[in-house]
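Sending over a structure as structure tokens; questions will come in a sec.
A selection of the complex's chains, in situ.
Which chain is which? They are A and B, in the order written, and residues in each are numbered from 1.
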Amino acid sequence: MDMLVDWPLERLRDYLPDRDEPADFDEFWADTVQQAREVGTPALFEPYDARLSTMEVYDVTFSGFAGQPVRGWFLIPAHLDGRLPCVVTYIGYGGGRGLPHEWLTWGAAGYAHLVMDTRGQGSNGYFVGDTPDPDPVGLPHTPGFMTRGLTDPQSYYYRRVFTDAVRAVDAAREHPRVDPDRVVVTGASQGGGITLAVAGLVDGLAAVLPDVPFLCHYRRATEITDAMPYQELVTYLKTHRGDVDAAFRTLGYFDGVNFATRATAPTLFSVALMDAVCPPSTVFAAYNHYAATDKDITVWPYNGHEGGAGWQFPRQVELLRRVLG
Amino acid sequence: MDMLVDWPLERLRDYLPDRDEPADFDEFWADTVQQAREVGTPALFEPYDARLSTMEVYDVTFSGFAGQPVRGWFLIPAHLDGRLPCVVTYIGYGGGRGLPHEWLTWGAAGYAHLVMDTRGQGSNGYFVGDTPDPDPVGLPHTPGFMTRGLTDPQSYYYRRVFTDAVRAVDAAREHPRVDPDRVVVTGASQGGGITLAVAGLVDGLAAVLPDVPFLCHYRRATEITDAMPYQELVTYLKTHRGDVDAAFRTLGYFDGVNFATRATAPTLFSVALMDAVCPPSTVFAAYNHYAATDKDITVWPYNGHEGGAGWQFPRQVELLRRVLG
């Protein structure tokens, strides 16, 4: 059941909130990414029999955060030659990389496609995951992933995930069939939040396509929605009453709003006005701060967190056709 | 939240209930199908720009029940030649044909693929539908489709749908790129129920792949589950207290259990033991009555109505590779 969950569209379009950004934001991320690259090894692409005949499928293992192995799928149209533009997809909260035949769209559109598994996730009843998330610190946290290591940016879960995501782009760019100058990042919900992080951390992306992104403008999100997964933050802070400041300090390093100010690639966002999971003001906060001039946002007035669903894809292809030449 | 919803597996495997079949079952269906074929016109396959490059996509309009236009998608791998085996897919309850890029699996596996829209459906918030369901009788019914025209087999909704489904196979077989001897029918839930109907009404199918089929063994279904959509029957009978006998008399013409006894093509069913939507005893009732010797059923012990989801596909391809040569 859906209804408007946030401000009217006119107010959303103008919403440009103050940001809360740690002074060492760039240094924190530069160090983190550099460390991961230093210990990284070349990505493995093992052929996988997905019972498909028009798509070559590879089971990918690449070096993510701290060089840890991260799984993924790599799909490439069987009948095309040469270097292709490549779409890198990040997955929504709770899901894993699933099975290769669940990811055929971008390949069918003629792109190479790398799908990154999200570490630790993928046991929620739908898309299965295969990537461990070693956590040698193991701070107490609310069930789920959003509050793991919350009180310390070094140990926060999304430090590992965002680093994996940057390294997924590295892995794609290193593949001989991928044109490294034409890499696109995309994802919905958590995948959209990861997309924004990568957009702020990686240079030279051809396009950035975040759909109904999660992981933006955390404090407002915790105040205006009681839906999962932002609710995990609320539950954590409800229990650990003394950790409010530390938690939001950490989240400053992981806020899509802060990554957006560093992102310059052409972009097409999407947002849904009846989305209680990722309320529209949190999405517009990131969109309005996004640093590119070639930017647009599709507004779905009668949708919830499904946003544009399959209807967003043609719009995204239009953008890619324009920017990829 | 899931738990066992029916008998233990051992009892299910042996469950072969008595059937309640109208004496003129075969005549009813022969007449219905013949009438549809008599007024039918050739199917239209109009090229559609789905922004895909490895798949040719056609927007299909074929003559269904009473010659009425029924929509669908036809997808065929762009780089293959000659006649291909063809999979015909029927859709789950509430959904419509959606968008072409939502149906890429069978094409990617090298098959031609016809997806039949379900008349009237496709406005439930996810897969959109485009096929009208003219209903010049318009008997009062419970919201949804399951009780439309329930008290008269002539006006019952699924008479129209099952006829459309038979005609979808006709349309596929008439396509110059399809090998008419290698047509496979499949679908999940309502799609599985339609699959069973087609399996009982159409000769020469290469294989029949019903997943967690709906529309089987109605009376027991109404007694052991309070989940939608069987609940629509309960709600109807709760209101129209005098229509119980007429309703079940009608349903005798539309019961997957009765179609199964007429089905001889090789088959692979699936069933889930925690499926409250299509309880396993209703599925086993059809499977155990299925008339082929080349038959098997995948049992998913810890799944609900999602059944095998993407995990069923590789098993289905194995069967097709075996029976299609």
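Going forward, contacts are C-beta pairs under 8 Å (C-beta built on N, C-alpha and C of every residue); 3 or more make two chains touch, one makes a residue touch a chain.
If you're wondering where the values come from, they're calculated on a predicted model, not measured in any experiment.
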With 2 chains placed, the number the full structure-file assembly comprises: 6
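Methods note: only the chains that are shown with their structure count from here on.
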Intercentroid distance (Cα basis), subunit B paired with subunit A, Å: 37
Complex interface listing, subunit A residues touching subunit B: 50-55, 77-80, 98-99, 101-102, 104-105, 107-110, 125-126, 306, 309-311, 313-314, 317-318
